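Just one protein chain is left out here, and the rest sit where they should.
Lettered A and B in written order, each chain numbered from 1.
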Amino acid sequence: MQDFNQQASGVRAVHDTSSGLSAGFARGNPPDLGCLNYNYEIVRFQERGAFSDLADLAGEARIAPSIQDLIDQYPTYPGRTSVIPYSMMAAAVLYNEEIFAEHDLSIPTTYSEFLEVCGALEDAGVTPIYSTYADPWTVAQGLVDYSVGGRLDVAEFFEQLRAQGADAGPDAPVSFSRTLREPLEQMLEIAAFSQPGAASRGYGDGNVGFARGDAAMYLQGPWALGEIATINPDARIGIFPLPMTEDPEDLKVRVNLDLALWVPEASNAQEPARELLRYLITPEIADAYNQDNLAFGVREDAPAVQDARLQDLQGFVDRAAFYQGVSQAIPRTIPFENYAQGIVTGQSLEATLRTLDEDWARLARRSETEA
Amino acid sequence: MTLPTTTIPGGAASTTPRRSTDNSRRAALPTSRRSDRHRWGTTVLLMLGALTVILPFYVTISMAFKTGEQAVEGEAFALPAPFSVEGFSTAWALTDFPRAFTISILITLATVIGTILLSAMASYAISRNWEKKAYRWAFYYLLAAMFLPFPVLALSQVKLTGMVELANPLGVALLHIMFQISFSTLLFTAFLRSLPAELEESARMDGASTAGAFWRIVFPLMAPMSATVGIFAFLKSWNDFMMPSLIIADPSLQTLPVIQEIFQTQFSNNYHVSFASYLMAMAPAIIAYVISQRWVLSGLTQGAVK
């Protein structure tokens, strides 16, 4: 990523998950080329046509259809290619191979096997899962996303939810209360296997604890692998998808478009920005980036990951057995991560889901009356 | 801690009145009413209270000088063993301390100077024209901002500063000044009212212009109040987190307090590094305060009295 900005003379490219992005748009000077995590924040801009059309470049990027789908699962701006995927991360349960071997455990592929593994670990005096409730995002992206994504079709759920418009609510045919309740009850069963005091541990603590072998499993994405390796270079870590049903065929991994590229309409350096974008999507640059960052390529012919730990997930990615987390499809005006944190720290699941439904309906009403 | 400070008359703030009232204060206290001896009971209680103040500083210092391995254990009270400055060098590089420090200093200096000059001039104009309605209204107008909390204006200010190319430290300094104007003008006008007008009159007799009389006679006389205004402006500006974090668009131009956020997100398990960084961010203000505490305390008290 170093040559990124060397090439970028005259173009202001941003490459981080800077929360100043919205402020940038509000100020009227967004970056010329965006290269950011694709989440609902980006969708907001995309939906409103804040990004210029990149249809011509999209051809050159040769995006795999299953990955292009991920973009289309969110509200897009009609008739426009606003965003080009660049890098995809796949996340599942990280586990300590040594602990598993020591207790003679194999990777669970069904929900009951998973509970058995947890039970066996607990009986052996090993903490099954390291949880970090103090950082709400870790709850939302780990426990919640895995549990929900492993049970139901997240994209379809949101499609139906959006179709209901302002009629949404706790009692509507499709609602958080109805649909998410069971997976989240399972989640609470899983969460109960966390270490004591999880409520005051944060992401950093989690990396340290898991790296030192304080627990056998850790529900975090590949982004944590780097830190874990720094803390304990000898840790042997593997990855498996969280089984949520009794059918081993149902296994899926959580993915997110860690980087997606876009050029704002408001940029006054459109051409150079597009030039840079064209350079970035060349296979040599893109593949090298993804390799370095433990990410999966998004081209049809992208090479397989080389990192040993991630190879376990390659099959799922190839088969498109993946989903985007439920936490990523909820507008940030609803404090979903905080709700997730509330649920695991003892607030009522039912009440929280009801609040979530009401928030969703209120938002839908607001955008309808406004439109 | 038991420095032989009792010989210093009446603590720091406004020495003379304190001295005379000190004896009376004794009477309000539980123990022996009449003796001239020091109250050891009260002293000890206050020292225990002071521990609560010192505790977080102690934790910061002890964590900062630990090695990575020791810090990770999270034992706040354990003394560093071995003693390590690795946290500091790492933090120095991670936060690009010299740059953040320079930016913070520049914003603070600009705020202090700007606040003193602008509000002193405005207050002078207002207090010498108090009988004119327009000036009175100007005073109340400036004062109104005291009741306007920053959150209310923040998002719009982000928009506006972006439009006029002030989404940078300069914009923050300007906004810091403007948020200090109300309070500072209040202090200065009160002070100017107590200033005998004869001094200016005599300067004018000697042929000085209004501006000349202000700069040569009045402004120097305002020095004690300028110090107070300056100290408050310094504290607000140097320690501010909200405004720079929202206004400054370029992360590489962020101020010292805002930079500390990276330890909550990216480097959250390197306690020794984060605490070293906190310490470096706090130290300048604390050192400046301890060195000049007499002066600062009297300044703060003057502000408090308003």
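Just so we're on the same page, contacts are C-beta pairs under 8 Å (C-beta built on N, C-alpha and C of every residue); 3 or more make two chains touch, one makes a residue touch a chain.
The criterion applied here is as follows: contacts and distances are computed from a predicted model.
J.: What is the missing chain called in its UniProt entry, if the choices are "Cysteine-rich domain-containing protein", "Predicted Zn-dependent peptidase", "Carbohydrate ABC transporter membrane protein 1 (CUT1 family)" or "Solute:sodium symporter small subunit"?
T.: UniProt lists the chain left out of the view as "Carbohydrate ABC transporter membrane protein 1 (CUT1 family)".
J.: Which shown chains does the hidden chain touch?
T.: Per the touch rule above, the missing chain touches A, B.
J.: Out of B:127, B:226, B:254 or B:270, which touches the unshown chain?
T.: Looking across B:127, B:226, B:254 or B:270, the contact with the absent chain belongs to B:127.
J.: Among B:79, B:93 or B:146, exactly one should touch the missing chain; which is it?
T.: Within the whole complex, the residue contacting the unshown chain is B:146.
J.: Since one chain isn't shown, list which residues of chain A touch it in the complete complex.
T.: Against the missing chain, chain A presents residues 19, 22-23, 25-26, 28, 41, 44, 48-50, 133-134, 136, 197, 199-202, 266, 331-333, 335, 338-339, 341-343, 345-347, 352, 355, 358-359, 362, 365-367, 369-371.
The definition used in the following text is that only the chains that are shown with their structure count from here on.
J.: Could you tell me the distance, in whole angstrom, between the mean C-alpha positions of chain A and chain B?
T.: About 43 Å, centre to centre.
J.: Quick one: which bits of chain A touch chain B in the complex? Just the residue numbers, please.
T.: Checking each residue of chain A against chain B gives 16, 18, 20, 23-24, 26-29, 202-205, 207-208, 227, 231.
J.: Can you list the residues on chain B that touch chain A in the complex?
T.: Checking each residue of chain B against chain A gives 72, 155, 158-159, 161-163, 167, 246, 249, 251, 267-270.
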